[in-house]
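Remarks on the structure that follows.
The complex appears here minus one protein chain, its other protein chains still in place.
Chains here go by letter, A, B and C, matching the order in which they are written, and residues are numbered from 1 within each.
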């Protein structure tokens, strides 16, 4: 697998620092990589002038993780590129377009040109790997903002999915007393197996008052004004759910509680790890897709 | 929740030592419990002469975990009881029948009488909790049979589902060098997050030769003769998958490998924990079912 | 023990935010606490105008953790107090003076007045508890400065004493691949038991080149220019040993390596935890000392 991309050309177009590390990871797996919109000198990676030049001979293109914007704008560290339909013409029919999130503009382009758009953000394997920098970023924030150590602190983790599991495990490993809140009996069972305390949401009101730090991962309003009233005045709330989060921030402000929405941590706190994870997952999907299409051809 | 069963009567009929602990757990949550086919003196538990007497006034009955046999035979420590249709008549319409596994005889009875049969063995929450005694039983077997400590040993865990996750975590916690084998990219991602090495099945052949102990949890033939040939002569194989397991036992024997099928560990190694887990899960289902039916009535 | 200080009066004089939390912890254990040099409203804590007023009726005084300076200067958030011999006259003969580190000025005063000076910084129990905020502070720095996650990173911990053990355990718990370096065979044995890789210093040169982050806890020059040459250009070095640390910082600068001396982390990253730990340890020593003197009296 390590060299599983040998013989293939992939283009990485735009994005933040993560994109450079993604390019490095793909090159490290044997691919010939073209990098557009970045200045970087990496073995196996060549810089291309513009999108179209980058895509000549490429089987796949990787757009920024946050996605291409509504009219095809692509952010780079040095300005904005504009993606036009003809930029994608060098890609072969069935060629792959990777991005974190899809948008209608890109979807339409892909459909019109017979390309396959693969938004990786919601794939389970990616989301679980990405939960690692997310959880570490959340820990870092808590360490920076709390006057106490994580060790020995009372922590609540709302939700026990892909991010919740990673975060709860790390908090516990550092010595926090962790309570997991989830409505799923099977997830509570898993939490218990891992040595965590686990409760359902109706029981949250009874114990939210002990928490020194609350991490939310549920993408729905769970930290309501009614619940926030029962928190400690010095509680810290870190909301990891995608915008607008699961906290009534207005109520929190009115009560004087410190509550922060912290989306997109991986790119901020560990761009190298985040970029590599993207590279790994893209490499695995690419190999699998190629295997499938080869089979389909036969 | 603790006293959530107050005001209800449940009958526990037959089974091994686990059944007594299940009765104790249910009584501890406030239920009035009738126990049939056992001798035991427990607070909140009264002994009943026969099935029918045990079911008078009961809202639910708990049959042995392995289930009722083909013609209604129910094992007890003191002999076999026979379940007849009329024994179940005291249950109200919509009354609950709990068992580990369903069989056609019981299904037909339940359907005819308008009762709800709930086989808990395959529910996620039960299976995850039950993975704890299963994994500890597997550890105990490995400790008994290996000339080395778990600490420092090379261990393979095939499958990373409900039992595999628990077992891999425990092995790692004791200091084993654990490799998880699973075809699911998302499960490999979770294993990596947990600090485990994770590979796909095609890579198993390349590393099976290092393993001092192999635990299988996959209910399909994964340890084939071809793979077994590459194992160490002194390897220990513990197969936790339900009968017939995932090991070619005949090939193992021919090669002189020590391979054991170890189903149903919880009842054997930790009957008290196993019985309590059953009690907990039954209590949660019961309360939920009652809630629903109360709602339905309104 | 919780209320073990009831009936006693203790004075907390000067210091940073930690001192307030120490006062709170002591008051929480039943002591009557006088606080000098701070503005704070805490149950069981009364503010005193000056040192002498604070010490009237007190059995013990707690000076700032970093100690009293050469001519008796005591730092407070609002300026500097000056400790004179007569300020201590209210303390009874055999009264206790707590501080982190002793200095000659304080030693002489104590001796002259028949008081017992107890510098807690080097006591094993205090140093081990204090290793928790130290290690978390080091983790926080690493998280802030590394472009990768702790999870999956190659980490070296030099020294496996009171701080080294805590830090190595936490790094491992977060998923780092940790190598401990210590000359003591018994400490290497303990590291192996904990699942860590352990080597002696002569073997460091052979593996220092892999490390993405190096934590030093050894108070002697261990990271020499000769060794630093073999590190990765992007290595991060965090030196936790007391000044001047164990790193050749000049050589590190010349090589372009990022190396930071990070002493006194607890007070910076977790003043509340650091202050409470001080309070706990002081309470335990106080009770013990009182027990002894009571016994001596009889």
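Note that a residue touches a chain if its C-beta (ideal position, glycine included) is under 8 Å from a C-beta of that chain, and two chains touch if they have at least 3 such contacts.
Computed from a predicted model, the values in this text were never measured in an experiment.
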**OP:** For the chain that's been dropped from view, list the shown partners it touches.
**Re:** A, B, C
Original post:
Out of C:99, C:131, C:231 or C:273, which touches the unshown chain?
Top reply: C:131
**OP:** Have a look at C:114, C:185 or C:244 and name the one touching the chain we're not showing.
**Re:** C:185
Original post:
For the chain left off this view, which of B:4, B:77, B:90 or B:175 is in contact with it?
Top reply: B:175
Original post:
Quick one: which of B:197, B:230, B:272 or B:290 touches the chain that's been left out?
Top reply: B:272
Subject >> Those residues of subunit C which, in the complete complex, touch the missing chain >> reply: 123-126, 128-129, 131-132, 165-166, 169, 185-186, 188-190, 192-194, 284
Original post:
If you put the missing chain back, which residues of subunit A would it touch?
Top reply: 151, 175, 193, 195
Original post:
Please identify, in ascending order, the residues of subunit B that touch the omitted chain?
Top reply: 17, 132-133, 136-137, 139-140, 143-144, 146-152, 170, 173-175, 269-273
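Please note the rule applied: only the chains that are shown with their structure count from here on.
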**OP:** Treating touching as the only link between chains, describe the layout with one word: line, ring, star, complete or other.
**Re:** complete
Subject >> Approximate Å spacing (C-alpha centroids) for the pair subunit A, subunit B >> reply: 36
Original post:
Which subunit A residues touch at least two other chains?
Top reply: 132
